[in-house]
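Removed from the display is one protein chain of the complex; every other protein chain stays in position.
Letters A, B and C name the chains as they come in the text, with residue numbers starting at 1 for each one.
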Amino acid sequence: MLKLAVIPGGICGGCDVALASLGEKLAEILKYYEIVYWPIAVDKKLSNLMNMNHIDVLIYMGAITTEEDAKLAKELSAKARVRVALGTCSVYGGIPGLNALYKPADIIKTISLLVDTKLESSALGLPQPVQHMAYTDVVEPEVLAPGCPPTDKVLDQLTEILLNYAKSGKLEARTMLLGDSESLCNNCPRNPKTTKIAMPGIKRLYEVKLDSNKCFLEQGVLCMGPATRAICTHPCIKFNYPCIGCGGPVEWGSDSGLSMISTLASVLLVDDEKKLLEPGLARELNKIRDVLGTFYKYTLRKSKAYALKNKAGGEG
Amino acid sequence: MCHCGVNIAGTVDVKKVVEEVKKLPDVVYAADYVYLCSQPGQELIINAVKEHKLDGVVVAACTPSLHYETFAKAVEKAGLNRYVYEMVSIREFDSWVHADRALATEKAIKIIATAVAKLRGDKPYERARLDVIRKALVVGGGIAGITAALSLAKMGIPVILVEKYATIGGKMAMLHETFPTLDCAQCILTPLMAEVARHPLVKIYTLAEVDSVEGHVGKFKVKIKIRPRGVRVEDCRLCGFCERVCPISVSSEFDRGLSKRKAIYIPFAQAVPSAYVVDFEHCNRCGLCVKVCPTKAVNLEEKERVIEEEVGAIIVATGYELYPLEKIPEYSYGPENDVIDSLQFERILSVQGPTRGEVKRPSDGKPVKRVVFIQCVGSRDVNHLPYCSKICCMYTAKHALLFLENVPDGEAYVFYIDVRAAGKGFEEFVKRAQEHGAVYIKGRVSRIYKDKLTGDVVVEGFDLLENREIVIRADLAVLAPGIVSALDKRLAEMLKVPVDQFMFAAEIHPKLRPVEVASAGIFIAGCVQGPKDIPDSIAQASAAAAKAAELLIQGYVEKEPIVAEVDRDKCNGCRACVTVCPYGAIEIVEGKARVNEIVCEGCGACTATCPVGAIQLRNYREEQALEMVRAVMRVR
Amino acid sequence: MSWRPKIIAFFCRWCAGAAAEVAGVSRLRYDPSVVPIIVPCTGRISPSMIVEAFLNGADGVLIGGCHTPNDCHYVAGNFKAFKRVYLLKKLLQEVGVEPERLRLEWISATEAPKLVKVVNSFVDEIRKLGPLGGKHA
Partner (left out) sequence: MARLVLSPRELREYIREHTGREVTACMHCGTCSAVCPVVNFMDMHPAALVRAVQRSAIDLGNLKVIWACISCMTCVDKCPRDVAPGLVIETLRQLALRNGIEPRTYSQMPIDETTPSILLVLYSRKGTG
């Protein structure tokens, strides 16, 4: 039996649920693996895990938000033969990764204002916060399985990898980014009929009656599909909700936010440029209130924008 | 690296630059020379390439606009492809604009570093040359289309002229006389119609529409759908027996509903082709016409057909329609209310028209004594058409003048916002109308209605200069509707003609290139580009013909190979590049983008747009661009 | 003033690039801190190119293109640049980079004096802002 440890970092629980929902496939995996740690599923103590000499497969879920997270991620990963970053937080920093723009102390200060309680972390015995990171900022995992939460497509691929590893003791590649290496547009169920995307402006969801057969961008709704890795079978889009980019960029290491900014800028009001001129276009672009939150909802921590922030802050 | 005498070497330490450039990655050989563009200078490059087996060359000298070609030739002579050579300007961008030797030297190194970085990603390409089919298609047989077709034919270029209706001639054929000279429209148009019909190089298809267009400049494959005429043109003798026996009577398009015609008819006497036509929509297939036709020219069984033509260039001259007056209900438009549009008034004035030139009320035939003209109906109004339709001021003056000449005891009132009479003889013409007694009222009409008791047309408005409401009881009201483009969306998309929000074709440059659109090989003439009078349409049609001939007579197009190319494995078919391409050079084929190399101009907008980096401008790939940026920063 | 800013200028080949040539021919003088990179059209400039410049140590990025609405040699590449730069400036603001470090100017082929003025004023502005990240490199 191989040893499988599932380590949760700063996590919302979605990844846990997704992994637990594997059901029969999980049973299949358990023919080869013994779960040595997974707080929500098995009653194994962390101290046991820390004492182990090696772990075969380590699945890390969630962002790194506390010193405890960072320590676990580093120490345990060193013992693991195969490291899996599961979920967008783990791979790209995810939504908690947006916090990376701020110092932990400032975040605590802001929360204090909101909850009207003095949050002296040490005094309350709270974990010491660190600058928010992705798991991939600490180690270089062999398997990257993004998704918020990880999708069936990604989990199926992960299952396959785990089973193959159990049987052959080998991985197919040094680094594997799960999902399909194309963007969501490739197999978009909307199957657009027109040849152009002349985006008619920027609309919020409540402002339009969305035609479920037409491209979101053509209807003025921001959709991150063009630059987002196809890790799913378009559940959001099928439910008439645009892609918000949890799959991350198509290629590991590239920057989907900048690409999407460029794509969007290109197609926005493309037929009315000479009529609206700069002021008219600016007025429309001002409807995007939060550029980082819009284009880097999930991937800020691993982006060039974040690198730029460090550069500007004199850190990094 | 060139000294350009002292032009560069006077400010830049050339020796130091050469030393530093030698340290750049992949630089095998670097040298300087006093005048690189001279014969020995060029030899230096050629020998270096051969001796050191170089696979790329950077020339740092004056500007590429001066000597790019010189060194490109030298590079080719050395056996290299010209696209693995880069030239950067040190003279214009550096030595001539800076005085500090150290700083200028450093900047020169940086500039050369960008070129070296770019060159590392450059690949050799060959120029494409494409033969052009020496034949043109003209869409629309109005005065613009006829002019363009004739002009091309006279230059020896075969032309296909496609017209939607049963006759060519367009709107001009409906006109009575033309401003400002009052030539009879028919007298000047019909000879041209006959000439174009007679010309051996012009093939006219009437009742025809473009069904599909494929291909690109030099080689368009065009499918033309031809509706059945029901009458063999060559056999029709215009005897009119068929018309007399036809039991069906419908309103005449040519007279804009002011008269009736039969289901077998000729649009007007001088129609081209000169033959009757069956209106299959209204024909009840009774067969009487077939029986009476002495030459057996009528065939009610004729079917629609589609023909295919290949042409090298296309001129779009689809003309205009009038703004639909139903959209302005307060003006009670309709002949039954004696409120008519300007083209209907042209028909009334015409001796061939429904009233044989007598100005009578359409509703009851009563002679018209008092007529009110209203300008800017729909035009210059953000609620309808924000633009000025340009010709209404002039034809309204013409209408008023012709009416007053026709009915000497008549009264003509013209409601106007401004009178726009910019054109040779135009202002004088308006004055002439006014001298004839046309009363111009500055102000707008709020409503028009038919007084059912008296039969009068009541026009209510406001006279801005008299500062009071004004009500005119008239016999007839003539509206001057705005001009709208007759170009339909499907045709525009097929031809990749960019259009503005009013479906007027957008020329590629409003000043320098007024008859070309962004899609190469497509030209525009007449009202498809915007409202125009006859001389303007003819001038533009002649220009479009000249531009098309430029292309067709040369016989080929040569293309720089520096165009975009698609990595089909990466492409996600999102269509962003198709949207952003100003030339319609990209299309989606089997779910992925494909670049038409002949049409692409190499601007690179698609490369910056692509969300997944699948489409790249050759030799200006994203990675090259990033490397250029990094190279500058690497120089210390 | 020992510190000199590092500035990259993307000039389009047809308008700003041509103006830079005219500036040369006219022997106008401007600050040498700006290194020009000629692009076919401002529509070719991707946000990555600009961000890459900052990440690799540029203190400012200047973009010179053709005047709107009709000067662009490639129909409307300049509008694409405008929209991208506009969004990018918002991004810069959010990550704490002064948006003034990125400037887009329309400079026609005849406006060599404007080019000189723009370059010099941009260099002045960047000098005032100091090095990106506050450290003198």
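Convention: a contact is a pair of C-beta atoms (placed from the backbone, for glycine too) under 8 Å apart; a residue touches a chain by one contact, two chains touch by 3 or more.
The shown structure was predicted, so the numbers you read here are calculated from the model rather than taken from an experiment.
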item: Partner chains on view for the chain not depicted; value: B
item: Selected from B:S212, B:N284, B:S446 or B:Q554 as touching the chain missing from the view; value: B:S446
item: Contact partner of the left-out chain, one of B:D100, B:E308 or B:D418; value: B:D418
item: Contacting the left-out chain in the complete assembly, out of B:L238, B:V351, B:L464 or B:V589; value: B:L464
item: Absent chain, residues of subunit B that touch it; value: 376, 380-384, 417-418, 442-446, 460-464, 467-469
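The rule is simple: only the chains that are shown with their structure count from here on.
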item: Dominant chain pairing [most C-beta pairs in contact]; value: B-C
item: Chain centre separation (subunit A, subunit B; CA means) in Å; value: 49
item: Contacts with 2+ other chains: residues of subunit C; value: 46, 48, 52, 70, 76, 80, 84
item: Junction residues of subunit A, two or more chains touched; value: 259, 262, 266, 270
item: Complex contact set, residues of subunit A against subunit C; value: 101, 255, 257-259, 261-262, 264-266, 268, 270, 273-274, 277-278, 281-282, 285, 288, 290-292, 295, 304-309, 311-314
item: Subunit B contact footprint on subunit C (complex, rising order); value: 4, 6, 8, 18, 20-21, 23-25, 27-30, 32-33, 35-37, 39-41, 43-46, 48-49, 52-53, 56-58, 70, 73-77, 80, 84
item: Subunit B-touching residues of subunit A, taken from the complex the two chains share; value: 182-186, 192, 194-198, 215, 225-227, 250-251, 254, 256, 259-260, 262-263, 266-267, 270-272, 275
